[in-house]
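Notes for the one structure printed next.
Note that one protein chain is taken out, while the other chains of the complex remain in position.
Each chain carries a letter (A, B and C) given by its place in the written order, and its residues are counted from 1.
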Amino acid sequence: MKREFVIGSESYDVLLNKALGEYHLDVGDRQLAIQAEEIGSGEYFIYVDGRKQRAFVAVDDENTYIHMEGKAVTIQRIDPFEKIMGGDGADGSGSSLLAPMPGTVISVNCEPGQQVSEGDVLMVIESMKLETTVAAPREGIVEQVNFSAGDTFDQKALLVSLQAEEE
Amino acid sequence: MKREFVIGSESYDVLLNKALGEYHLDVGDRQLAIQAEEIGSGEYFIYVDGRKQRAFVAVDDENTYIHMEGKAVTIQRIDPFEKIMGGDGADGSGSSLLAPMPGTVISVNCEPGQQVSEGDVLMVIESMKLETTVAAPREGIVEQVNFSAGDTFDQKALLVSLQAEEE
Amino acid sequence: MQKIKKVLIANRGEIALRILRTLKAAGIPGVVMYHRVDRGAPAVREAEETYLIEGETPVAAYLDIENILAACRTTGANAVHPGYGFLAENAPFAKALAEADVIFIGPTADVIELMGDKVSARKFVEARGFPVAPSAIEEDDPATFVERVAKVGFPVLIKPAAGGGGKGMRVVYDGANLAEEVERGRREGERYFADGRLFAERFIENPRHIEVQVFGDQHGNYVHFWERECSIQRRFQKIIEETPSPALSPEQRQEICTAAVGIAEAVGYQGAGTVEFIYAPTGEFYFLEMNTRLQVEHPVTEMVTGYDLVYEQLRVAAGEALNYTQADITQTGHSIECRICAEDADADFAPAIGKLLKVREPVGPGIRVDSGVIEGQDVTTAFDPMLSKLIVYARDRQQCITRTQQALRDYVLLGVTTNTAYLDKILSHSDFISGDVHTGFLAEQADVLKQNLSQDTLDFLLSAAALTDEQLCNAVAEIPELYAAMGHWRN
Partner (left out) sequence: MQKIKKVLIANRGEIALRILRTLKAAGIPGVVMYHRVDRGAPAVREAEETYLIEGETPVAAYLDIENILAACRTTGANAVHPGYGFLAENAPFAKALAEADVIFIGPTADVIELMGDKVSARKFVEARGFPVAPSAIEEDDPATFVERVAKVGFPVLIKPAAGGGGKGMRVVYDGANLAEEVERGRREGERYFADGRLFAERFIENPRHIEVQVFGDQHGNYVHFWERECSIQRRFQKIIEETPSPALSPEQRQEICTAAVGIAEAVGYQGAGTVEFIYAPTGEFYFLEMNTRLQVEHPVTEMVTGYDLVYEQLRVAAGEALNYTQADITQTGHSIECRICAEDADADFAPAIGKLLKVREPVGPGIRVDSGVIEGQDVTTAFDPMLSKLIVYARDRQQCITRTQQALRDYVLLGVTTNTAYLDKILSHSDFISGDVHTGFLAEQADVLKQNLSQDTLDFLLSAAALTDEQLCNAVAEIPELYAAMGHWRN
């Protein structure tokens, strides 16, 4: 069974097998003999090729959060099958600029139909007292501007979109 | 619905009612308007006639353990119905002496068939480095002696029994 | 403490709980006021009495003076502890309480007003002979401000006169776009503080930020509780503080602490206050500002002196005299505080949000955690990203550093990205260990302080993620054992 795990900007494809009651994980061209022993609620001993680490693990719909060797790491879980079926629609196509977290619009610096170049400031937003500029990720024409100065928005709200590129 | 709650050597009969979504507890001749709000895992605000206390509560098969107002109290739950049906058999009838906790027998001071008086030492046991004497709760004849000096026993083991009293 | 019958805590988060703890231990009734978003917060749970407040936003609720006056009337609280932030340094608030016959646990409104304005504070301090850095004040003569700023000498730091927390501050390295920068600073001052007046002073390269905890009572007694070094800052905000400062010789320590007490005495300071100094690599120090409240970093002072500063605040507010002299206040051992923030240090400290799925605080000799959050709590953008403070004590600085690192590694916070690993990295840095830091240290060393994962760690992480992925494990388990064995055997 395959999974794609994403840590920061790096993506890792792994394959989990179980044979004779033992788990193996294929990472790249290496195969690891792995095992987990739950020693408390969300607390594990993880064994990799016989070596042991203690880990605290919490899971939500999207991510697995692991505290191990004194630090916490967030791992995004992607089911390769779902990825193929669902596409990445609104996200990552370079056409839609989504709010990274809830906040307020400070200023709108573009309007629908406007031609913009990569790096042009389209909007200035404030979240948790920090100002961030929303810049054009590529050259294109502004399609939608969904907020005005002073508006508040939620996480993942579509702030600005560019017209789809002609293929 | 009735319950008998036992705290230490005291027993309390209570009656719980629910009307119009509100709980009432009859304790003796008083009726309390009560409410519980779970604010965390095993953590509650308990309201009695409008006043509030925070409580931590844990429950096992037999007891309810409550930490409130800075101290922990153990409350034994008795279903009055079960009590009538089951009787209290081995326990409390004054005929069977059960081990209060696991331990070791130091000495046996009686034998089956022996006539004993109230307070006679039947056995000396040791649990957690403390010596305790097991004394006859009433006058009677020793029925069974289940352990010898040096034996270890579990909690609630029947150490010594007296013949049932003639009614 | 006769005069104080009941204290309203007009704050939230870790500081509300920290104040409540002192009240509880002292047997003084405390009331925790809270906005509904803080309903499940630790201080609200621990409080024997609570008071719900409302506002257009959660922050607005805590900033509403009327809310607090109403809370006092309803609960019978005759004293208010403002904590830090919110209304802690708000003179009209202190006045409003005085008029309502409620004790404000802090200095008088006059002193808040005088020291709250950077310009007036600086003038006051300078006039009494305490050291201040070369500077220019806009309102002395707005027309010549840009010119006078240029005369202060470059690099120069321009900041809003009403500012705080690093907001709207800018360093200008030469005269080329000075006018433009001044204009920008004014706009930011207006936006953040509704006050566009500016203030400029010589920017000391590689300065340290050293502050002194002072205390005064209503009877003319003034003492200091030694210094704190707060040079480890990101975006002009402190994230690691310690005491004693590794930079000071005993003579310098005495000198800077004596200056601070002198300033406290000059303003007739009552309660807990902090005099902040800029400390140059060459050993000179200059008055920066005075914070007329309890500081976030006050616990390190408590660790090395043994005093409970909140308790001492209560005593002073109740009109009692300090029952110790300067000689009683000894500085023993070393203490470090780390601010645990919901932020991604590797992404330019972007604030992080989410639900705290697992929280496990470090414990052990010398470890104290002042936390405002618990497991299950949502971390939102409604408030500051600081979740808790880790305060560590040890006999000497080296031991304190290693203890703090171990505590950071033992601090489990899952579900929200925090800066614990980043703080650990800072404490591992050889310049930090040798005490050779300045306020620009984190920016300068940004690359060195980035996280990295070894191949080995990565293997463990991927394994843990796979084995705790229920869906994945279930799917794998569905392969019949025999078939799986054959597959294995065929390899």
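Operating definition for what follows: contacts are C-beta pairs under 8 Å (C-beta built on N, C-alpha and C of every residue); 3 or more make two chains touch, one makes a residue touch a chain.
Fair warning: this is a prediction, and the values are worked out from it, not measured in the lab.
> Please pick, from B:1, B:121, B:149 or B:164, the residue that touches the omitted chain in the full complex.
B:1
> Of C:266, C:369, C:382 or C:433, which one is in contact with the hidden chain?
C:369
> May I ask which residue of A:21, A:40 or A:113 touches the chain that does not appear here?
Missing-chain contact among the listed residues: A:40.
> In the complete complex, which positions of subunit B touch the hidden chain?
1, 3, 5, 7-8, 12, 14, 16-21, 23, 25, 27, 32, 34-36, 42, 44, 46, 48, 53, 55-60, 64-75, 77, 79, 100-103, 127-130, 155
> Using the document's contact rule, name the residues of subunit C that touch the chain not shown here.
Its contact residues with the unshown chain are 18, 21-22, 24-27, 299, 302, 305-308, 311, 330, 332-333, 361, 363-371, 393-395, 399, 402-403, 405-406.
> Since one chain has been left out of the picture, which residues of subunit A touch it in the full complex?
Listed in rising order, the touching residues are 39-40, 43, 54.
Just so it is clear, only the chains that are shown with their structure count from here on.
> Suppose each chain is reduced to the average of its Cα coordinates; what separation in Å results between subunit A and subunit B?
55
> How many angstrom lie between the centres of subunit A and subunit C, each centre taken as the mean Cα position?
Taking the mean C-alpha position of each chain, the two centres sit 31 Å apart.
> Which residues of subunit C are in contact with two or more other chains?
none
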